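The complex appears here without one of its protein chains, the remainder shown in place.
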Amino acid sequence: MTAMQSPAAPTAARWRAIVTDPIFIAAAVAVAIVLVGQLVSPGFGAYSQVVGMVRVASFLGIMAIGQTIVILSGGDGIDLSVGKTATLGAIVAARIMDGSDSRLLLGILVPVLVGAVIGLVNGLGIAYLRIPPFVMTLGMTGVVAGIALAYTGGAAAGRSAPALTGLVNNRGLFDVPGVVYVWIVLIVAVTWLLRRSVAGWNIYAVGSNRVAANLSGVPVRRNVIMAYVASSVFACLGGILLLGYTESVFLNLADSYTLPTVAAVIIGGTLASGGVGGYLGTAIGALVLTFLTSLLSTMNMPESWRTITSGVVLLVLLGMYGRQRKLRT
Amino acid sequence: MASLDITGVDKRYGGVQALKGASLSVAEGEVHGLLGPNGSGKSTLNKVMAGAVRPDAATIRLDGQDLRIHGPQDAHHHRIESVYQQLSLIPHLTVAENLVLGTEAARAGWLTPKAQLVEVDAMLERLSPVLGGGIGPRTRVGSLNPGTKQLLEFAKVVLRRPRFLVLDEATASLHRDQVALLFAMVRELTAEGVGVVFVSHRMEEVLDLCDRATIIRNGLNVATVDVKDTDEQELVRLMVGDLARAAGRGERPAPSRDGQPVLSVRGLQAEGLADVSLDVHPGEIVGLGGLQGQGQSELLTGIFGASPAQAERIEVAGDPVEFRNPRSAIAAGLALVPGDRASEGLYSVRSIQENISTVTLGRRARAGLVIDARAEKEAATSQVDALRIKIGALADAVSTLSGGNAQKVVVAKWLLSEPRIVLLDDPTKGVDVGAKAEIYAIIRDLTAQGVGVILNSSDDVELAELADRVLVLYEGRIVQELEGTDVTHDNLVAAALRISDDDTKES
Amino acid sequence: MTTPPQTTVGAIRDGSWQRYLTFSLSTWVTIGLLIVVTALNVALQPTFFTTYSLTSNFATFAPLVFAAVAQAVVVIGGGLDLSIGSIVALASVVALTVMDGEPSRVAIGVLAAIVTGVIAGAINGFIVGVIRLQPLIATFATNSVFAGAALVVLPKPGGMVPSTMTTGYRSLVIGIPVSVLIVVLAIVLYWLLSRTRLMRHIRAVGGDRSAAFASLVPVVRVQMASYIVAGAFAGLAALAILANTGSGDPFVGSSMALDSIAAVVLGGIALAGGRGSGIGAVAGAIILAMVSTVLSFMGVPTTWRQLASGVIIVAAIALSVVMSRKDQR
Partner (left out) sequence: MKKSHALGLAAVAASAALISACSAPATSGSPAASSGGDGPFTIGVSNAFVASEYRTQMIDAIEQTFDEYKAEGVVDKLVMENADADVNGQIQQIRNLINQGVDAIIVDPNSATALSAVFDEAISQGITVIAIDQAVDSPDVLNVGISQQDLGAASAEWFASAVGDGASIVTVEGAAGNPATDARWAGAEPVFAEHNIEVLTHGDGGWDQATGQTVATDLLATYPNVDGIWTYDGMAQGVLRAVEAADKTDSVTVGGEARVGFLRMWTDLVDSGSDFASVGVINPPGTGATALHFAINLLQGKELDQSKVTDGHSIILPLDTPVTNDNLADTWAGVSDQADTYVLDSILSADEVAQYFQ
């Protein structure tokens, strides 16, 4: 983050700071994957393919906004319910929109409200009952899955509004689909909010030292709760966009996104213990993960080796900058 | 005669040089005092011996042989054992489990506790008169009081049969009779030829127990003396250097105490505090004295709404207030510079700018929401300039700063809130001399503006220099009040040790 | 712990009788939950105590029981292992391949499962202890690696477990179902483990890493060992699954990591480490398994069952967490 905040003074130390910055490393890895992909299977680095991959990354990226905030807010923060919440958001949205543009707005608002309630429950359990976030959100995963099942009766119905499908699937300016612009706007907005709003600074304060934050008059619990609310809200938003991608919804649409959101945050250089990092890194982390998945699937590598490779890549990246403090200092 | 010699120890933490070629030599059978003001590097030196800290440079010799100590286990291998200032008991384990931790008897990995339990029982039996009731080998350690824990820590190390024993502030939380027992046991050990390094802030303990003493200051050796040939004044002089002499009462006129107090507390109760009442007048510095850990910090956090406390009445400038949390206290014009800078005062991984801004962020923000980057920068810069904080850039993490500058950042964030009452909990702990003087100047400036200050300090020299009045606490109560010219170093030491009654000195 | 409640003032100040009560709280929650689900099971299922019912129920509990003990060891040591499930999968397919359906090779198969678990655990331990990556994200990454490896060993479900294993698993020894004995074995193994110096050190490291380091505990080695022991238990879980299913499946155990964590929390083990017992985790695993059985016997409509179980589990976890925190005071 430091590299981003300070004016670029081209001294050696400054350069070293930039080169060892997780964001730089992650971005370099993302570029490297595209280059390797282009060498291994020509066409992988083509403009339209890269745009296509960025589009796919946007779903993960948007769901990871909340995960970033939750992890930044510290206290072993993590939200394991994002995948299920995103799925529920998409299910509710599909049912409300039901293929009609006139209900688009309602179809976005209601799921977002549903998400806010889920996040509120997570936040209250974590802030007031002081249930460890890992356990609380893991438990909520079961609850949200249950809600989705009870709500749909086992078969999700409805369809995305055409405008939403168009936003995600139709190419717009520079052949780039609208969803990518939405994501870019969100990257700018979230990064800006984290750096330039009172709420954002308070998240960093709470994440880096809760005792000091409390003693400085920062409302710790309120910030923690808001982080989880934001997480579920962005999860639902991501789910809604995913609905636009597939047009119709199914019961495990976004379930598999949970752990990748955490991975994207960590690859993006946000400290797992909170207080340091930001959304730009996460967005690049989402690109890295998506590019990697795409590369491995076009390389005709069997599923087994693809799984192994992605695990190893994650470990190597973490080894480069995710190490914890030594005991003997 | 066998001895443990450690020489040429250098250790740097970030921007702070904790040790610069310090050395220490302990002979078999002696108790060797290690003295120095706070932050002089005593604990770091001890930890180097214990293997808990990796020195930048050091030579350790045992009986003339070079030793390599890469970790606590290496030290243990040479039977060098330490009681750290920060206790190393595991809260969820029992007393017996803690006492043998790391040295459990085992056959092929399976615990064979019987023989050891006999030793543990014997040790607990020995300690039992001063240990408090109901503590047995199967008691869990977590809920025990600090004194008991400290004794157990000592017992744990003694059970390891040390040849050399480091006791770093091992008596800080102990009662008088507990200290007496510990001393008796130390003397038994030295009689058996054990060499002991003894660190304590209580001069009379050093004079009582030690044969020799090494004094370090700012990471450098000052002197090694035979305790028999010296006295308390001399030791204090060596420890604090010229500072003690130079410390005057400052130029400040004594504040008036006629008007309405800016802060008035009646009947404050909390854990570790019993029925404390006090008044602070505008421009007044009220010191909190006594041995540390007698409720001073609890009093400050209790007033500030940061820890559960009930008061009959708290008034700020005559208005009754009730602080449920620090936020309400801040709104009423209070500020707290907490005792543990790193864990309570700073966001160490965040920038200096953010640390300075945190309390007053909402005031400068547009509509209370959006940060005005220029206003933030100006505010922080003004504080950095005013307090002469030495920084690289405002965007640098606060962890890059030295102790004194970091503390100034804590102070700076409060100055921006323009407080009416400032609560300072040991504000110069681990701060070097120069920065200390600057912090004193800041405190005096505040009082000149009519701010009321409560200052808790572990440094009696500091209280003597700054405080208009000192409330001496003992076991959570105000037991004595020193005022005006009575606030002297000697009186403070006397009051802290509660020897004034016996010595029939002035009070 | 045997101090009677009526006690002297001195004892109250030292907190011994209060500690007696509060120490029990989280244990009592676990025991209480176990009693409640068992009672419901017995009430709803009159055949509960028949030999077949006992055999079959415990046969299903056993794999999660071992996985929960594995997780318990790691969690007590202050870590977390998200890869338990894929270690189970890997160990099971390796053992299956080694045995190749030959009853004479059962012993080698057992050894192979445990050794596989130990190796996987050593990899986890090395990454967490020596390389110092954050356990959550590190084991998430190794989870991919092990899951991929399982697919390499056995690309698709199949293979035969020696019939001696499957029939033995369902038989009786002196009138007691073998599956019950195997769950008892898990308890006995943990009890034996708890009497080793290693487990004492694991608890110390989980309780306070730096204090343990200062107290001569070889922290890094102990951390590694905790993952290795967990791997060994995961190997045993793999064997229980093989005996229960009679066949191999590289995808088995996918839900086991999160289930084992839920079991550990239900068993009164604090995720912060240092506290609790693997025997609690056994109880937690059984509670978790029985909740779904109870709901099915209660005739809760299937679309609502998941929601019901989610809510019950969250409530039980909250109770367990809140009570175990009271122990700390």
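Labels A, B and C are assigned to the chains in the order they are written; within every chain, residues are numbered from 1.
In the analysis below, a residue touches a chain if its C-beta (ideal position, glycine included) is under 8 Å from a C-beta of that chain, and two chains touch if they have at least 3 such contacts.
All of these numbers come straight from a predicted model, not from anything done at the bench.
S.K.: One chain isn't displayed here. Which of the visible ones does it touch?
M.R.: Even though it is not drawn, that chain still touches A, C.
S.K.: Out of A:S41, A:S100, A:S197 or A:Q324, which residue would touch the omitted chain in the full complex?
M.R.: From the options A:S41, A:S100, A:S197 or A:Q324, the contact with the absent chain belongs to A:S41.
S.K.: For a quick check of understanding: of C:T116, C:Q306 or C:S320, which residue touches the chain that isn't displayed?
M.R.: C:Q306
S.K.: Go through chain C and note every residue touching the omitted chain.
M.R.: Contact residues on chain C toward the absent chain are 45, 47-48, 52-53, 56-57, 59-60, 63-64, 151, 155-160, 166, 170, 241, 244-256, 289, 292-293, 296-297, 302, 305-306, 309.
S.K.: Touching the absent chain: which residues on chain A qualify?
M.R.: 37, 41-44, 46, 48-49, 52-53, 56, 145, 149, 153-159, 169, 171, 242, 245-253, 255, 293-294, 297-298, 300, 302-304, 306
By our rule, only the chains that are shown with their structure count from here on.
S.K.: For chain A, which other chain has the most distant CA centre?
M.R.: Chain centre farthest from chain A's centre: B.
S.K.: Count the C-beta contact pairs for A-C and for B-C, then tell me which is higher.
M.R.: A-C
S.K.: If you average the Cα atoms of chain B and of chain C to get two centres, how far apart are those centres in Å?
M.R.: Between these chains, centre-to-centre, one finds 43 Å.
S.K.: How many angstrom lie between the centres of chain A and chain C, each centre taken as the mean Cα position?
M.R.: Centre separation, chain A to chain C: 31 Å.
S.K.: Tell me, which residues of chain B touch at least two other chains?
M.R.: 52, 71
S.K.: Residue numbers in chain C touching 2 or more other chains?
M.R.: 210, 213
S.K.: Quick one: in the complex, what on chain A touches chain B?
M.R.: 2, 5-6, 195-202, 204-205, 208-209, 211-219, 271, 275-276, 328-329
S.K.: So in the complex, the part of chain C that touches chain A is made up of which residues?
M.R.: So the residues of chain C touching chain A come out as 80, 127, 131-134, 136-138, 140-145, 147-152, 155, 209-210, 213, 219-220, 258, 261-262, 265, 271-272, 302-311, 313-314, 317-318, 321-322, 325.
S.K.: Can you tell me which positions in chain B touch chain A when the two form their complex?
M.R.: Checking each residue of chain B against chain A gives 13, 51-54, 70-71, 304, 306, 325-327, 330-331, 336, 338, 343-351, 354, 357-359, 361-362, 365, 368-371, 373, 393, 395-397, 413.
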